[in-house]
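Note that one protein chain of the assembly has been removed; the remaining protein chains are unaltered in position.
Per-chain residue numbering starts at 1, and chain names A and B are given in the order in which the chains are listed.
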Amino acid sequence: MDHGVSLSPWGLALLQALLYAVLAPLLAGWVRKIKAWLQNRRGASPLQPYRDLYKLFAKEARMAHTASLVFRAAPYIVFAATWMAVSAVPLIAIGLPTGAIADVIVVAGLLALARFFLALAGMDVGTAFGGMGASREMFVSALAEPAMLMAIFTLAMIAHSTNLSSVADYQLLNESGLRPSYMFALAGLVLVAIAETGRIPVDNPSTHLELTMIHEAMILEYSGRHLALMEWAAQLKLLLYGALLVNVFLPWGITRGTDMSDLWLGLAAVVIKLALLGAALALSETVLAKMRLFRVPAFLNLALLLALLGLLSHVILEVGA
Amino acid sequence: MNLEQLPLLQQLMIVLAAVALFTSFVLLEQARLVAAIHAFAWQGVLVAMVTAVVATSGGLEHLFFSAGLTLGLKAVLIPWMLHRLVRRLELDRHSEPLRRPVLVVMAAVALVIFSYWLVLPMVQEGLMFTRNIVAVSLAVVLIGLLMMAVRQQAVAQVLGFMSMENGLFLAAVSATGGMPLVVELGVAFDVLVAMVLFGVFFFQIRESIDSLDVDRMNRLSERGEDL
Partner (left out) sequence: MLAGVPRLNISGWLNVGISAVTFAASLALAWAVAGAGTVAGMSFRVDAFNVYLLALTAFVGMTTSIFSRPYMRHVRESGRTTDRGLRLYHAMFQLFIFTMLLALATDNLGVLWVAVEGATLATVLLVSLYRTPEAIEAAWKYFILCGVGIALALFGTVLLYFAAQQVVTDPAEGLTWSTLYGVSSQLPPSIMSLAFVFLLVGYGTKVGLVPMHQWLPDAHSEGPTPMSAVLSGLLLNVALYAVVRLKILVDGSLANADSPRLAGYLLMGFGLLSFLVAGLFLHRQRDIKRMFSYSSIEHMGLMTFAFGLGGPLATFGALLHMLVHSLTKSAIFVTVGHAAHIAGTQNIDHIRGLIRTQPAVGWGLLLGVVAIAGFPPFGVFTSEFLLLSATMQTQPWFAVVLLIGLAVAFAGLLRYLQPMVYGVAPEGQRPVSANMLPVMIHLGLVLWLGLAIPSFLAAWLDRATDLITGAHLL
């Protein structure tokens, strides 16, 4: 392996962002494939989402008469915000310049911005389903946000920083072994991730029944390139949470340097980890049933409780006073 | 003194204790009796595992015996007895959700913090991890107490009581490396007898007020009864 070629940090950051955008549909396709396989079907190929996006970009974007500027602008804003948020999460390397803005709070804020515009878009056209989807989405995220922040803060307290790169770095360096706070925070974050990305048991991404939709209801009115951007943004969000879970909690394989060989290793590691995570997600989606909406608060309360226990475990059990 | 510097067994002990605390939360919140009994059984298993870990790391053989005793009693025998009672009392499908779940969970978290504070000045720095496990075990005891206070079903109250005993055993094992064997046997025997008596009681209660909702037993008061 030649060590000669190495990229500048900014180049690496750009590469990482592009990788995210490129890999997102693959993850979604992979999950779908595994699900089909578990249901004894052959299912579409994992590359199908790429074809879907291509098809959608080529189509004409139709809008209702009542659509306003918000409706037109929302897909771009949502996609941009999500892409910026996701590029801050370490994928194959840490210590990048984007790492400087990769503060957990910034990420949460960008995701909130995206969600805000998504909800506005849903309500914009004035249909019943859009409004319903928007209100449900706000409901779910209002409950999920505290849990997510609590879990993230547990991590931050352990690593003494809210910067995601530092947190991953800390984990990498310290061979921390068993930590109940990590376990609880991980469990809490998994539940939050399921809620935020709209997977079973909170929301069914492939449902065609409007009354059970949350995310789908908000983008029901979109078509063409707008729909493509919205779908891509949703896939990016899934990848974001996946990368967050695998790279922050289990960061083995991530590189600190900019050597090409290390980067290939990092890429391979993260691809394997994400593949395993995707398979686990598919398995859980097959096994569990979607919950009725009024049970979602109990689910998210459990997530909050787990995150809280993680925090308490950290303070009580792991830190000398 | 940081977590990483502790040997592996002690880290394992901390993890197990934390999960035991989690099970006491689960126990508190369970609406269905059968699920609550299972949660209690898991708590017993975890406590037995902590005992085994302490026994391994300290080389105290009599603790292995205690671990086995706890496992047999708290994780198998008592849940089995409760299960049998529940079936005879026809409460299998009974489900009693907490009246104010949010408030109860917040109270439980407050109890965890309170028990930590209580134990805080107790031990010098050198024995840190012991103190923390004692805090967790006191929290389990207090949450068991909370469960007895908020639940009206008699069987659920008994589960709270047994969960208190679990917490006490955890405290004894982790803080002191186990009490003298004679005492442990006595305590175990008492718990068993208490369980048997509870069983007898359930039937008496049900005979008298035709339900196991203990809130309905309130005829005795300061006014006295016209006997």
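Basically, a contact is a pair of C-beta atoms (placed from the backbone, for glycine too) under 8 Å apart; a residue touches a chain by one contact, two chains touch by 3 or more.
Here the structure is a predicted model, which means the values were calculated and not measured.
In terms of the touch definition stated at the top, the absent chain reaches B within the entire complex. Among B:69, B:136, B:150 or B:168, only B:168 touches the chain that is left out of the view.
Residue positions on chain B in contact with the hidden chain: 118-119, 121-123, 134, 138, 141, 145, 148, 154, 157, 161, 164-165, 168, 171-172, 175-177, 179-180, 182-183, 186-187, 189-190, 193-194, 197-198, 200-201, 204-205, 207-209, 214, 217-220, 222-227, in rising order.
Convention: only the chains that are shown with their structure count from here on.
Centroids built from CA atoms put chain B at 38 Å from chain A.
Considering their complex, residues 1-4, 8, 11-12, 14-15, 17-19, 21-22, 25, 101-102, 105, 109, 112-113, 116, 120, 125, 128-129, 132-133, 135-136 of chain B touch chain A. Across the complex, chain B is touched by residues 174-181, 183-184, 301, 305-306, 308-309, 312-313, 315-318, 320-321 of chain A.
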